[in-house]
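Quick one: structure below, then a few questions.
Omission of a single protein chain aside, the complex is shown with its protein chains in their original locations.
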Amino acid sequence: MVDMATNAASGSALNPRGPKPKKVFSRANIIVYGTLFVVAVYYALPLYVMIVTSLKGMPEIRMGNIFSPPMEITFQPWVKAWQEACTGINCDGLSRGFWNSVRILIPSVIISVAVASVNGYALSMWKFKGSEVFFTILMIGAFIPYQVMLYPIVILLREAGLYGSLTGLVLVHVAFGMPINTLLFRNYFASIPDELFKAARVDGAGFWSIFFRIMLPMSLPIFVVSLIIQVTGIWNDFLFGVIFTSQDLYPMTVQLNNIVNSVQGVKEYNVNMAATLITGLVPLIIYFASGKLFVRGIAAGAVKG
Amino acid sequence: MALAEEASRKTTRPDAAPIRRPNRWLKNMTGKVAMLPMILTALVIFLGGTIWTIVYSFTDSGLLPRLRWNGLAQYERLWSSRKWLVSIENLALYGVLSVILTLFIAFTLAALLDRKIRFEDAFRTIFLYPFALSFIVTGLVWQWILNPEFGIQGIVRGMGWETFNFDPLYNPNIVMYGLLIAGLWQGTGLIMCIMLAGLRGIDDDIWKAARVDGIGTVKTYVVVIIPMMRPVFVTSLVLIGAGIVKLYDLVVAQTSGGPGISSEVPAKYVMNTMFGGQNLGQGFAASTMMMVMVFIILIPWAYLEFGGKKRG
Partner (left out) sequence: MKLTTKLLAATAIVSAGAAGATELEVMHWWTSGGEAAAVSKFAEAWDATGNTWVDGAIAGGGDTARPIMVSRILGGDPPAAFQFNHGRQAEELVEAGLILDITDVSEAEGWADIVTPSSLLDSCTYDGRVFCVPVNIHSWQWMWLSNGAYAAAGVPVPTNWGEFVSTAPALREAGIVPLAMGGQSWQQNGAFGVMALALAGKEAWLAVNQDKNAEVAMGPEYARVFEAFGAARELSTGLNVQDWNQATAAVIEGSAGAQIMGDWAQGEFAVAGSVAGTDYSCLPGLGEVALLDTGGDAFFFPVTGDPEIEAAQKELAALMLSPAVQVSFNSAKGSLPVRPDVDLTTVNECTQKGLDLLAAGSTVPAGTQLLSPDTVTQLNDLMTEFWSTPSMTVAEVQQQYSDIIADAD
């Protein structure tokens, strides 16, 4: 940008037109890309080990060289993880629970993100006496290891007649997703300038119309973050999915747990890695596809306009 | 606004019954109704669950919760347990380092990614994917990577540096750092995303103004941008803090609390006592103490956050 200014200022007739081409190897670029690359190696290293291990046969793994690429590539572990691995006597791998996971994921994510966004919106712009107190109590929830709450919630659901049902599980996910996501939205909305809100009120807009017409479009990045948190948390959840449901509702993580966590049996590391990678694919796809929404200027534009 | 309406009505209806002040309960009804799920969850589940836990920590519940009081016995046993004391020390060390390093790494990465670089999607996914993978297996992989025989130490020694030492997981003094390496790997990606979302919400004009004023890039970040992102930092802090308190899966997967009990953490103490030792009372006592400690740290923050005026 500084280059542009200098260019414009010189005004000589022999000036090349358009912005000065940035040197690819400019100092700033080297620092930026270099750092990113080095850091990316730290992040990517375990993934490399996992992929490489999942393509090896067990004898090769027993030899112990975790970083070396497979001498003979085999996709058998992946096939086994998906459709042959045994969960007790059911030997149909991860595929058994896949659709259950989807059935649990979709309502849980939609409802928890929706509720949290409304909570955050109401907490920052429609406060009432005592609302912050409830919010603080909610924040306690973020810090409790949720296993501690297992039995009281089992008893609660039993009394409500919801124990073992999909509804019960969705409610549990919504409840436990509330603290962090509400905080996320509340703090995001808190940083939106007051004038916007007041202008809308003067125009006569009410609670819901401000939310849908003004706040929602402005807060796409934070919706994406909330989506990421909830999709990851709910897709990877094991304990709630196995305790608050019944057999026919068990999510994929139950099969994953059975594949990787057998205590007294033989451990097939390649199948474990393949199974973990397969399970991680859904959140990964969402991460990658969400890039379009991490766009700058949505909020900025609204302020100016 | 309501009062103004009331006032105008009063002037036009002089013979009407005296107008009562608007019922405070009805004000902002939509807001209150919209927050109902949150209020119910907070009261019934979190407050109710917490009270239930505290009450049962004064019992001798074993496998099933039962109301057989035994006073402070669980707490006495808790505080005379070496494992518990080690857990707290470990968590304090891990917590402080995790907060500082996560914020630093996440912000730096977010700032770098924010600069309209190529392959942003790829980089962002690489930094974020650890968050997606279940910890049982990634913990195992880090265990392998940090293993002295066939992990990094082995490889570097094989390359010639015979005395290279990088064995955090089997050294009781530095095992928490080994855990930190994997923990940062898993947690920084999400914080980076939150910071990125926050950065993307900052008006371009701010940048232009800073440039016009001649402030260097790094200084702009530190002096101008970070203060503007205070809510984002608060959110990140809470997320990191919550993750630290709940630290359990990572420890089980990487070190099982070892060597010995040198990498035990409070959440693991709670879990092992509740389900392994089938001693709910002791587990509840431990989790109550965890909550007390969280309170002690949170109260000053809450006062700062909610005490003073916030908006505007």
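Each chain carries a letter (A and B) given by its place in the written order, and its residues are counted from 1.
We adopt the following convention: contacts are C-beta pairs under 8 Å (C-beta built on N, C-alpha and C of every residue); 3 or more make two chains touch, one makes a residue touch a chain.
Since we're looking at a predicted model, the values are computed, not measured.
In the whole complex the chain that is left out makes contact with A, B.
Touch with the chain omitted from the figure is made, among A:117, A:131 or A:147, by A:147. For the chain missing from the display, the contacting residue among B:59, B:138, B:188 or B:272 is B:272, taking the whole complex into account. Contact with the undisplayed chain is limited, among B:158, B:216 or B:260, to B:260. Residue A:254 is the one among A:52, A:174, A:218 or A:254 that touches the chain missing from this view.
Touching residues on chain B toward the chain that is not drawn are 62-64, 82-83, 143, 147-149, 167, 169-170, 172, 255-262, 271-279, 282.
Those residues of chain A that touch the chain absent from the view are 62, 86-91, 147, 150-151, 154-155, 157-158, 161-165, 239, 242-244, 246-247, 254, 257-268.
Everything that follows uses one rule, which is that only the chains that are shown with their structure count from here on.
Residue ranges on chain B touching chain A, taken from their complex, read 24, 27-28, 30-32, 34-35, 37-39, 41-50, 52-53, 65, 105, 108-109, 112-115, 117, 120-121, 123-134, 136-138, 140-142, 144-145, 149-151, 155, 185, 189-190, 193-194, 196-205, 211, 228-232, 234-235, 238-239, 241-242, 245-246, 248, 267, 270-271, 274-275, 280, 283-284, 287, 290-291, 294, 298, 302, 306, 310-312.
Remark: chain A residues 1-2, 32-33, 35-36, 39-40, 42-47, 49-50, 53, 64-67, 115, 118-119, 121-124, 126-129, 131-132, 134-149, 151-153, 156, 174-175, 178-180, 182-184, 187-188, 190-191, 194, 206-208, 221-222, 224-225, 228-229, 232, 236, 238, 253, 256-257, 260-261, 269, 272-273, 275-277, 279-280, 283-284, 287-288, 291, 294-300, 303-304 touch chain B in the complex.
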